[in-house]
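One protein chain is absent from this view; the other protein chains keep their places.
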Amino acid sequence: MTVRLLDTAFDPGAETTAFTAAQSGAGGIVTFCGVVRDSAQGKLDRMEIEHYPGMTERALTDIRDEAMARWPLTGAMILHRHGTLRPGETIMMVATAARHRADAFAAAEFLMDYLKSRAPFWKKEVTSAGADWVAARDCDEAALDRWTR
Amino acid sequence: MTVRLLDTAFDPGAETTAFTAAQSGAGGIVTFCGVVRDSAQGKLDRMEIEHYPGMTERALTDIRDEAMARWPLTGAMILHRHGTLRPGETIMMVATAARHRADAFAAAEFLMDYLKSRAPFWKKEVTSAGADWVAARDCDEAALDRWTR
Amino acid sequence: MKLEILYFAWVRERIGLPRETVDTDAATVSDLVRELAAREDRYAAAFVDVSALRVAIDQTLTDFDAPLRGAREVAFFPPMTGG
Partner (left out) sequence: MKLEILYFAWVRERIGLPRETVDTDAATVSDLVRELAAREDRYAAAFVDVSALRVAIDQTLTDFDAPLRGAREVAFFPPMTGG
């Protein structure tokens, strides 16, 4: 499945291998993995990711379809976790494959920019100092502009 | 080892896992894999990659060091094969890790642009129609300009 | 009309529930927000600054001027932080 919403850990290495094996005619494959890192607010105990069941699946599918329509890709994949994650765990992964590398890179960045600001996920960091919702970054919203010019 | 010249196949999935595990403080990890695809000239039997022993290792190390100096990366890796490769095999891989995804993406594209045109590798395609050296693409040379402006 | 209203992240926490059914004649999202904010302090606290909120009608992002006619589900939440 090219779009998957997961409530347990996944193996980015195994996913990379499987995605690559499924491509035909691709010369380049790009992957991006987002990882839980320590918070600026203190030692991170865990990250809780909330999402909007129903809308989430639709948003991920729409974002992938848009990437497939914009670039000549042989494939594109989005995996995203929700629930409780520990530091070092992989939050999400996108993979893109194309005949030429520029298309695979552009599509992967596009997927990431849309996932950051348009897929209905909300991250809460639980640290030694308490629990706080992660604030959206202005630069993430701004990153979307380059795809609409 | 963050720069490796290989004469046998490697497993991009396992390399992704190992690279990710070695990062500390990274929020995002980008990988690019180049794969042997069929030639426009006919059914590809194999690709032969020649290189310049001595200069190759130095060029790969220099390119990686330059990426580490230009972006705040927690790590960067380059693997590149030489010798005989079959269709579908992975030619090379770069991986970059950074606190923020924009740095990881930019560094991965930088590594690829320099590998394409500044690392002393030459590809020969052996097809049903004969053997031919792969020509450098003008757009690959042009891609370097964006890093020197 | 009957609307299913959903709240996520700190909007859910401030209001204290994840969803509720509301009977309303609000014409637009903004009308609905005014109606909800007038109910109780916890609603007022959640909707104190709508520029910090996002809204979806029937699982599609929209804006606060959007009409509610035909809507079944309205969701309020902070800017998304996926990826």
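For clarity, chains are labelled A, B and C in written order, and residue numbers in each chain start from 1.
Keep in mind that, in the parts below, a residue touches a chain if its C-beta (ideal position, glycine included) is under 8 Å from a C-beta of that chain, and two chains touch if they have at least 3 such contacts.
Because the structure is predicted, anything quoted here is derived from the model rather than measured.
Note that the undisplayed chain, when the full complex is considered, contacts B.
Of the listed residues B:37, B:64 or B:80, the one in contact with the hidden chain in the full complex is B:80. Interface with the hidden chain, as seen from chain B, comprises residues 34, 50, 52, 54-55, 58, 80, 91-92, 112, 115-124, 133-136, 140-141.
Keep in mind that, in the parts below, only the chains that are shown with their structure count from here on.
Chain A and chain C have CA centres that are 26 Å apart.
Inter-chain centre distance (chain B to chain C, centres taken as mean C-alpha positions): 49 Å.
Work out the mean CA point of chain A and of chain B, and you get 23 Å between them. Multi-chain contact residues of chain A, defined as those touching 2 or more other chains: 34, 112. Chain C has residues 83 in contact with two or more other chains.
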